[in-house]
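Yeah, one chain of the complex is gone here, protein chain that is, but the others are all in their spots.
As written, the chain order gives the labels A, B and C, with residue 1 at the start of each chain.
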Amino acid sequence: MSDINHAVAIMDQVPSADAEVRGESPLHHVGLAAIASQTLPQAAGVIFRELGLLGHLTLRVSADNAALIKTAQTVLGAPLPLSPLSSVQQGDLVIRWISPDEWLMTLPNTQVFELESQFREKMDGHYSLVNGSGGLTVFALRGARVVDMLKKSIPVDLHDTEFPVGKVVSTVFAKTGAVVRRTGETEFELVVRRSFADYIWLWIQSASQEYGLAVEH
Amino acid sequence: MFHIYCPYCCEYREEEEFHSKGQAHIPRPLNPEACSDEEWGNNLYFRKNPRGLHHELWVHNAGCRKFFNVTRDTVTYEIKEVYKMGEKPSIVAEIKA
Amino acid sequence: MQHYSGFGLLKHSLSHHENWQRAWRNPTPKKKYDVIIIGGGGHGLATAYYLAKAFGVTNVAVIEKGYLGGGNTARNTTIVRSNYLWDEAAHLYEHAMKLWEGLSQDLNYNVMFSQRGVLNLGHTLQDMRDIQRRVNANRLNGIDGEVLDTQQVQEIVPHMDCSANTRYPVLGASWQPRAGVARHDAVAWGYARGADALGVDLIQQTEVIDLLIEDGECVGVKTQRYGDIKADRVGSVAAGNSSVIAKMGGFELPLESHPLQALVSEPIKPILDTVVMSNHVHGYISQSDKGDLVIGAGIDGYNGYGQRGSFPTIEHTLQAILELFPIFSRVRMNRQWGGIVDTCPDACPIISETPVKNLFFNCGWGTGGFKATPGSGHVFAASLAKGEMHPLAKPFSMFRFHSGALIDEHGAAGVAH
Partner (left out) sequence: MSQKNRLPSGGRINRSKPLSFAYNGKHFQGFEGDTLASAMLANGIDVVGRSFKYSRPRGIVAAGAEEPNAIMQLGATEATQIPNVRATQQELYEGLVSGAVNGWPSVDTDVMGLVGKVGGTMMPPGFYYKTFMFPQSMWGTYEKFIRKAAGLGRSSLEHDPDTYEKVNQFCDVLVVGAGPAGLAAALTAARAGARVILADEQSEFGGSLLSSKETLDGEPAAAWVKNTVVELTSYRDVLLLPRATVNGYHDHNFLTIHERCTDHIADSAPLGQARQRLHRVRAKWVVLATGAHERPLVFGNNDVPGSMLASAVSTYINRYGVVPGSELVVMTTNDGGYQAAFDWLAAGRKVVAIVDTRQNPQGECVAKAVGLGLRVITGAAVIEVFGTKRVSGVAVAPISDDGSRVTGAVSRLSADTVASSGGWSPVVHLAGHTGSRPIWREDILGFVPGETVEKRLTAGAINGEYTTAGAIAQGIDAGRKALAELGKKPIDVNVPATVHVELDSPMALFHVPHTKRTAQAPKQFVDLQNDVTAAGIELACREGYESIEHVKRYTALGFGTDQGKLGNINGMAITANALGKSIPETGTTIFRPNYTPVTFGAIVGRDRGELFDPKRYTAMHAWHVEHGAKFEDVGQWKRPWYFPKPGESMQQALDRECLATRTSVGILDASTLGKIDIQGKDAREFLGRVYTNAWAKLAVGKCRYGLMCGEDGMVFDDGVTSCLGENHFIMTTTTGGAARVYEWLELYHQTEWPELEVYFNTVTDHWSTMTISGPNSRKLLAELTDADVSAENFGYMDWREMKVAGVPARVFRISFTGELSFEINVQANFGLHVWEKLFEQGAKYDLTPYGTETMHILRAEKGFIIAGQDTDGSVHPYDLGMGWAVAQQKPFSFIGKRGMAREDCVREDRKQLVGLKTSDPSVVLPEGAQGVFDPGAPIPMPMVGHITSSYWSANLGRSIAMGLVKGGLSRMGEKVYYPLADGRVIEAEICSPVFLDPKGERQNV
């Protein structure tokens, strides 16, 4: 199963179902399920949900390399968002523009290896595809006061004319960072690093206090 | 606090997302061994530090993580121009005779 | 020079204080001086004073583009200490410390040097290793210093949160009892008055716009207001503007001028009797005799001559202060400001000869200039008087950046002070 002869080593990092391995998202220790059972979404201005255990892949390739971009899009079966700060969503696959030569994709963790293998098969040239599934998690936020809460947290203009649905920014979130995407008029999604997840969770609880916070699980 | 246009993200962002990396356009000598201690020291440490127009290197470290150049007045703090790595500034300080 | 004393005040009060002499003259410059000093801040004025007082060179002019003591002397947070790590820096700052002790009497001008002690806090195991290392070095260099544990720190600063449940608990501190604060403006004025009385010409509102250089030798300065003024030797003590003067001399310096911000609260009743500094949470604080909490931290990351910086620096500084002193949450910030500090790659100054003969530079003090004022002035005066660098100044040559003999004080100078 080792793949040492290739120029780039990839590995199916997800245990097979029969191995009976439980996966733990970065907020596992918080016990969101328990909290969820005690909060009422109707009453809350901010509703929080962790989309844990997703597959996260970072694609690095120059946007100027038309051939490779084309191949990548064929493999993905979706267009790469080439214009800055944009994103593409297609079924379970979300592709976020991070920089002119970088995209962050999320998809089911079980599909990651297949996609990596496809890339290695089809892509020939200078690119990299890196699995970051263990190091990232997604916080989905919605509610009437989500924008107000985010205004306390990130130094970015969230007015709908400046930050329409689908826009993605990488920015500072309090004293760490996050990739922020608007998924609806009052819905946002944060991609955050595992080791900072607890801090951001604490921050969101505090910043949402005056609006009421509910958790979904 | 500065409002800086990132030439890669193509919009203005807050200074908090960026880091200043000092004077721009200081290429690493191609053959360091050929440098005298003096030349190496000059390259490493000695800076223009102008009062006025300054070409400096910034990185959008909390954003796209790209390095780019900024031409800024170090007295008024006006940003006159931003340009990508490898590009030349169109606004330059007049050379004092 | 008119002698200052309590009795003098009583006497003058009878004549409604109408007969006080000028503290210094306002002369028009001569054609030529033995030594011209560019920059009438604390360091420049101290240099002039010691040139006249200690080395008998009285034909001296100090040329200041603004007003005396109007640069960083007027904008710093007045901390004085000498607990530096490396021998070279420690000896220089301790030389200054010894001059601080007794400076008011020497100048007959009360600079209010208050030896209330300085604490440098440690919050991590590596902090404490560094503190041990520095304090041991200080003691073997003859500089007072102790390593305190959390309990001892709490006794000195009863209102600081020394509990274990802060984000970065206080694990201990270094303590220099002889350190403290002084009245910054008074230092400049005291030296100015003393230098003037010894015959030094203080030329204010006069900007040096060029250096007079004849075949590689500096022979004077060109000023906006008075044209050329000749001198056998020229010493630049222009702090944040040093690179501008160096450019006139046709060379560059290993300097970057950065904004350094500070702030004061409204005056409150005495609550903090010493100086508390923390590199790790990144802030420092003391209380002025007037009652203001005087607070600062680090420089802004970009070059700037605007005497102002960015707001996040102020936010981070106050976050650090409330981490240490949560009880100050309701105290209010009255005023913030910025200075221009000329920082060296190794956080140590430059006191040096230059590529131009008879042109000397004293700069690069970064965030550590005020505390060094008397020592800096004294060794620079000695160097200008003799035309060769004072032994304490030698290690601070600008040419150390060629040889690689840097003196890295980033640890000791971690936060700006």
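Worth a mention:
Note that a contact is a pair of C-beta atoms (placed from the backbone, for glycine too) under 8 Å apart; a residue touches a chain by one contact, two chains touch by 3 or more.
Everything numeric here is computed off the predicted structure, so don't read it as measured data.
Put simply, the missing chain touches A, B, C once the whole complex is considered.
Looking at C:8, C:250, C:355 or C:391, the residue that reaches the missing chain in the full complex is C:8. Hidden from this view is one chain, which touches chain C at 4-6, 8-10, 12-13, 16-18, 20-26, 66-68, 70, 74, 87, 91, 101-102, 104-105, 108-110, 112-115, 123-126, 128-137, 139-142, 146-147, 159, 166-168, 183, 185-186, 189-190, 204, 265-271, 281, 287, 289-291, 306-308, 310-311, 314-315, 318-319, 321-323, 326-337, 400, 402-406, 408, 410-411. In the full complex, chain B makes contact with the omitted chain through residues 1-3, 14, 21, 27-28, 31-33, 35, 37, 40-41, 44, 57, 59, 61, 65-67, 75-79, 85-86.
Hidden from this view is one chain, which touches chain A at 1-9, 11-16, 19-26, 28-29, 52-53, 58, 60, 101, 109, 126-128, 130-136, 148, 151-152, 154-157, 159, 162, 174-176, 193-196, 198-199, 202-203, 206-207, 209-210.
We adopt the following convention: only the chains that are shown with their structure count from here on.
Averaging C-alpha coordinates per chain places the centre of chain A 32 Å away from that of chain B.
Between chain A and chain C, the centres computed from C-alpha atoms are 50 Å apart. Within chain B, residues 16 each touch two or more of the remaining chains. Those residues of chain A that touch chain B in the shared complex are 84-85, 98-100, 102, 155-156, 169-172, 177.
Chain B makes touch with chain A in their complex at residues 8-11, 13-14, 16-17, 62-66. Touching chain B in their complex are the following residues of chain C: 241, 243-244, 247, 252-257, 301-306, 310-312, 342, 345, 401-404.
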